[in-house]
Structures are given as C-alpha cells and as structure tokens.
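Note that one protein chain of the assembly has been removed; the remaining protein chains are unaltered in position.
Now for chain A:
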Amino acid sequence: MEERIEQYVDAELTDVEKRQFEADLVNDPTLADDLAFYLQSKTAAKEAAYETLLEEKHRQWSTLEAEQARRLSPSTWMSIAASVLFVIAVLFYFNNPFKSSLSNRTEQYVATHLKELSVHLGDEGQSLQRAIQAYNQQQYDPAITLAAIYLTQHPQDADALRVIGLAHLQKKEYDQALDYFQQLRAQTQLYSNPGKYYEGLTYLLRNQKGDEVRGRKLLQEVIAQNLEGKPDALKLLKQ
C-alpha cells in the first residue's frame, strides 16, 4: 500500500504532491481502491479499538460496582453504626429496662404488697372472713362471691368493698374494681379510707388514655391529704 495514501489523509503532502495524488486517483483505479480500503480500515480499526477499550472499561467498572456493593466504605459503616445507635437510644428512651414506668411499678407493687389481707378477728360475718381467706389463697372468684353475699347484708361495709375491689384488681378487671373503690372512697365516715389510694392504683394499672395522669393525681392527693396508702404512694411516685 502506498505511503502516499496515509500522507494524503494525514495532510502531510505538499500542495504539489497533493494535486498529483488527486490527479492519480482519477487515472489509477487501484490507487482509488486502496484509498477506499484505507479509509474503511481506519474506521474499522477505530471502532474495533474503541470497542476493545469499552469492553475492558465496562468489565473494570462493573467489577468496581460489585466490589463497592460488597465492601462498604468506612463512612457507610459509620452511618450504619450511627443509625443503630440512634434506634437503640430511641428504644431505650421509650422502653427503658432500667427504669420501669409508673404502671409497671404499680403492677409489681400490687403483685407483692396486696397479695394478702389481714383476717379480722372481730365480729364481722362469717362470709366476709371466708372471702378474705379465699382472697389470700388467690381464689378471687369465691372471694368476690362471698364478699358480695356479705355486702347484700351490709351494703356500706368498707372491708367487703375493699375485698371485692382488690379481687377484681387481681383479676385485672379494672372497671369493676374502680366501681367498688369509688364506692369505698365515697364513704366519709371512715377513720381511714384507702379508696382513693386503690382507685389511683387501678387507674395506673389499667393504663388507658389519660389513666396515668388520673392515677398519678389521685396518689398525689393521697400524699397531700395524708390518707391511707400515703407511704406506698410516696414510694411509687418517687421511684
């Protein structure tokens, strides 16, 4: 292949040589054919070189992408760690295992302090004594029945109201418990009335919307008015 072809395409010929080359193109079909071949070969070589480079780069970049997906950068790891810490902090804030909510503390208190009631040796009726015994044996249904029988004969009896209310409380029947404690609280003639204190505990245990505020308020009143249950109310609210 004539070197002139490449020199012509690369504009390396003098004006005279260039004119001669162009004149030869008309008269020499082989030269024209060689020029056509040269141009097409150059195009093919450029395309082939580009395709080879593209193939190589594409393979390299695809590997890079896969590699990046496998190996997270330190900053990404730090972001993940920060996110995990944040989630832990949020969980800790809303459900702190070291600091029970007032409701949880009340539940523990009721489970440990109100399991047993003192048996009166006075002249209370047989059924009330049996109701208290049943309560102490954690037989809450018989305790409710026996106390209810006693109540039919003594409708305002504070001990009977207390036993039924507490039995419902232990059974987590908070609405019924509230009913009896509110009756108990309404009694003004008592020297010592735990009604408000029990009502407060019941609200804290039920823990429905607004119950904690109501329960807390009742316990604060127990403390302020020096009512029965004050020492325990103080403990519950101070923790």
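FYI, a residue touches a chain if its C-beta (ideal position, glycine included) is under 8 Å from a C-beta of that chain, and two chains touch if they have at least 3 such contacts; residues count from 1.
FYI, contacts and distances are computed from a predicted model.
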item: Chain not displayed: protein name in its UniProt record ("Carbohydrate ABC transporter substrate-binding protein (CUT1 family)", "Sigma-70 family RNA polymerase sigma factor", "Heme-copper oxidase subunit III" or "Carboxymuconolactone decarboxylase family protein"); value: "Sigma-70 family RNA polymerase sigma factor"
item: Hidden-chain contact residue, picked from the options A:Lys46, A:His113, A:Lys217 or A:Lys235; value: A:Lys46
item: Residues belonging to chain A that touch the chain removed from view; value: 1, 3, 6, 8-9, 11, 22, 25-26, 32-54, 57-58, 61-62, 64-65, 68, 73, 75-76, 78-79, 82
